[in-house]
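Written out below as structure tokens is the structure these notes cover.
The complex appears here minus one protein chain, its other protein chains still in place.
In this document, chain identifiers A, B and C correspond to the written order of the chains, with residue numbering beginning at 1 in each.
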Amino acid sequence: MLEDRIRAARKRKRLLLMPHLVLGYPSFESNRELIRTMVESGADIIEMQIPFSDPMADGPVILKANDAAVRNGVTTSQCLAFAKEICALYPETIFLFMTYANVPFVYGLENFVKVAADAGILGLIIPDLPPEEGAEYLSACERNDVAPIFLFTPTNTPERLRVLASYCRGLVYCVGRTGVTGIKTKIDDALGAMIQRYKSMTTLPIGLGFGLQSKKDIDALPKDVDIAIIGTKILTLHNEGGAKAVGQFLRELAA
Amino acid sequence: MLEDRIRAARKRKRLLLMPHLVLGYPSFESNRELIRTMVESGADIIEMQIPFSDPMADGPVILKANDAAVRNGVTTSQCLAFAKEICALYPETIFLFMTYANVPFVYGLENFVKVAADAGILGLIIPDLPPEEGAEYLSACERNDVAPIFLFTPTNTPERLRVLASYCRGLVYCVGRTGVTGIKTKIDDALGAMIQRYKSMTTLPIGLGFGLQSKKDIDALPKDVDIAIIGTKILTLHNEGGAKAVGQFLRELAA
Amino acid sequence: MEIHRQKYFGKFGGMYVPSILETTFDELTQAYQEARSDPAFWDGFAQYMRSYSGRPTPLTFAENLTGYLGGAKIYIKREDLNHTGAHKINNVIGQGLLAKRMGKKRVIAETGAGQHGVATATMAAKFGFECEIYMGEVDVKRQRPNVFWMEKLGAKVNVVKDGTRTLKDAINATFRDWAYSMETTHYVLGTACGPYPFPEMVAWFQSIVGKEAKKQILDVEDRLPNHVYACVGGGSNSLGIFSGFMDDKDVELVGVEAGGLGLDTGKHAARLASKDGKIGIAEGMKTVFLQTEEGQMMETHSISAGLDYVGISPILADLHERKRIRFEAATDDEVVEALRLALRKEGIVPALESAHAFAQAFKEAPRMGKDEIIVINQSGRGDKDIFTVADALKDRAWEDFIIQKAEEYRAGR
Partner (left out) sequence: MEIHRQKYFGKFGGMYVPSILETTFDELTQAYQEARSDPAFWDGFAQYMRSYSGRPTPLTFAENLTGYLGGAKIYIKREDLNHTGAHKINNVIGQGLLAKRMGKKRVIAETGAGQHGVATATMAAKFGFECEIYMGEVDVKRQRPNVFWMEKLGAKVNVVKDGTRTLKDAINATFRDWAYSMETTHYVLGTACGPYPFPEMVAWFQSIVGKEAKKQILDVEDRLPNHVYACVGGGSNSLGIFSGFMDDKDVELVGVEAGGLGLDTGKHAARLASKDGKIGIAEGMKTVFLQTEEGQMMETHSISAGLDYVGISPILADLHERKRIRFEAATDDEVVEALRLALRKEGIVPALESAHAFAQAFKEAPRMGKDEIIVINQSGRGDKDIFTVADALKDRAWEDFIIQKAEEYRAGR
């Protein structure tokens, strides 16, 4: 389902935009405004992170947002309810959840995937849940037609990429360089070669993430990239200039 | 010589008084005034301590006086010259030196004893120079007719007392209790017994020291005591009330 | 004890790592397993510990405590006598030798009490690695002397200001560093936690403690102890000593967690001894954590930085479930009292961490028979805790000294 939706959108647009936000940060009210702006400014896919106290794969900016949201007392049920509301509001937009394994684990994995799917969530990104640890997760995703999305990273061997690809659905989340979120990727020939390598392992749409900063970066992206994933930059803009600044940035990118 | 002088004095007086002072503390000028007062107030024997930086057998009061005198830069030569002046001034009074082994050792032991004897000093008390370490000292004393005075203490065995007695000349310096200077001796039967013990080891006059505080103490002294040695009390009085206070105290004792 | 050579220990453990780290973990797992099946590696390790760290550490008979408490005979395994002052060096030298084998040039580590940081900085100086240490801001404050020495040993200390600013956040920060640096860098994890192979590997290196202790008690008593006590932060010192007696079913093993202000106050770090612990996934492993209903890791509390941790070794979680180890907790107050008693009676200065094991043993020993034998693992020495101990005992002279020192510093500026 996710893959189909992405392919359909891709028909209308050379490059899809996938901004990120942290649920409950600074508040759900603010999330609502931000998502409306994102949708209106050309976002095709929105990655909603359910906050976690120990987001080991996130850099300082997203980490701080997680800390704040957790301290605000954001609950998983709130996030699921919020997703249901939002997905209904913007049926044209694709919504994904990103979170860490403990959140669905403690909620009840099976139930989490089902409720998320019912809410309209099309895919899940759980960076600390590799396929080997995720048998229950994978089968719940399959049953509920939610895409388990895995990350391709530069350090993964071809064999490993093949394994990841075999479990991945909807899109592959490609990492431009080593490291956690929030570090700028240098867009050069090496990146092109890397995307080629990823591409040769999968037929899924390619999302490239981590560190995109400007329209110039977007224009320089290798042509095989289907989706530009923008995390830290969006959060930084939002922290500094609110939804307005995010909207302006997305419109520039989409232009 | 010392013994004869003491016996002669003893003929005239039941109990001789032997006050103590630290040379150069607080100044030689002050020492002159103090000695004059002592002589005029009934002192028979005066114990002049040549200050040392590490007076291991002295209690806090005398220790502080030593520290101060050393910091004032008092020299051994000054002390010897001072002794010469004073002995000439008060030929009726007996003057002794008290000091620690390093002072004469560094000055030159042989020479020290000779110059002291020439000055008119009749006896030497060096608490950290036991007879076994003092061969040179003992022979210098003998040659110069200066009395090497040793201490009898409650912890010494009879054998040890006999050894000390055999080297001691002039008087024996008896310690009323264990410890260093400045602690009050309880004058009771035990003390009487102790003096008896000391007395049985020597024919020399008996000086009893350490901790005498008042006329009452003096009156309670066992009859075998020939000399009351008064150190810390004198220094304390001098610190608090100057030579005048010392004089008053000595006059009381002599009364 | 045959330590499992598999990622799970019962239902705990695993390898919950982001894909960016997978290759590193594969490489590490392979290097570790090769080293483990090469007897020369262990011999080299043991030899290094002998000539550099002073192993074997003694087993001291605590005659006065035994008499005072009036029950079981008490022995103390003296990990405090290790170079750098705690058992942490065992694991660190082991991983250092492994990192050399893997051709790494740099090491990174998290630290709570700072003992593991000092040990890692020490090993890095000795082996010629570059070194960075991550330490929570709260822990930096309460363990400044250790920070000082890490820096003087040439390590860079990064103060972690995320989350609860304690050990778990330092672990996350170190994993983040590793995600950039893994090619040149080895992450020297400091306790038997984290993704496979860390729990098993750290327990393996620490098993040197249990091997020695078993031999030593047999040498002096010609029989096994009845009870062995160890404090439990992540679980490395306890697994170290317990491993020597794991297969001896008659030896009771007692793990002592941080009871903080009391198990019913919510201010503690007792994952297994309290009712507050729940199974979860974080820091790369599935184990018991102190977490909210929502699965958020909680703030923990302990007087000892080294036990102030939300998670626990998956190996211990399993042994708890299988009832091989009994878990108890000692409160801050009991710990300070135990420290005082150990100082006065035996002239030893247990680290506040180790003093938890002492506190529990002191509670139980008087009720035991005189024919019973206890071994307490003194995982480290308490010198590092001087600021904490002085505060706990409200030592006025110490405060005066610090105030005067501060005035000198101010005047010099």
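The criterion applied here is as follows: a contact is a pair of C-beta atoms (placed from the backbone, for glycine too) under 8 Å apart; a residue touches a chain by one contact, two chains touch by 3 or more.
All figures in this text were calculated on a predicted structure; none of them were measured in a lab.
K.L.:
Counting the whole assembly, list the visible chains that the omitted chain makes contact with.
P.N.:
Touch partners of the hidden chain, whole complex considered, are B, C.
K.L.:
For the full complex, which residue in C:T66, C:N90 or C:T122 touches the chain that was left out?
P.N.:
C:T122
K.L.:
Would you mind spotting which of C:R36, C:R144 or C:K363 touches the chain that isn't drawn?
P.N.:
Candidates C:R36, C:R144 or C:K363; residue touching the omitted chain: C:R144.
K.L.:
Based on the whole complex, identify which of B:I94, B:A116 or B:L129 touches the chain you can't see.
P.N.:
With B:I94, B:A116 or B:L129 as choices, the missing chain is touched by B:L129.
K.L.:
List the chain B residues touching the unshown chain?
P.N.:
52-60, 63-64, 67, 70, 75-76, 100-103, 105-107, 127-130, 132-133, 150-153, 155-157, 160, 164, 175, 178-180, 183
K.L.:
Contacts of chain C with the missing chain: which residues?
P.N.:
50-54, 57-61, 64, 78, 80-83, 85, 121-126, 128, 141, 144-145, 147-149, 151-154, 340, 343-349, 383-384, 386-387, 389-390, 393, 395, 397-399, 401-403, 405-407, 409-410
Assume only the chains that are shown with their structure count from here on.
K.L.:
Between the chains shown, work out who touches whom and classify the graph as line, ring, star, complete or other.
P.N.:
The chain contacts form none of line, ring, star or complete graph.
K.L.:
Please work out the Cα centroid separation of chain A and chain C, and write it as a whole number of Å.
P.N.:
Once rounded, the distance between the two centres reads 37 Å.
K.L.:
Go ahead and note the Å separation of the Cα centroids belonging to chain B and chain C.
P.N.:
The separation of the two C-alpha centroids amounts to 65 Å.
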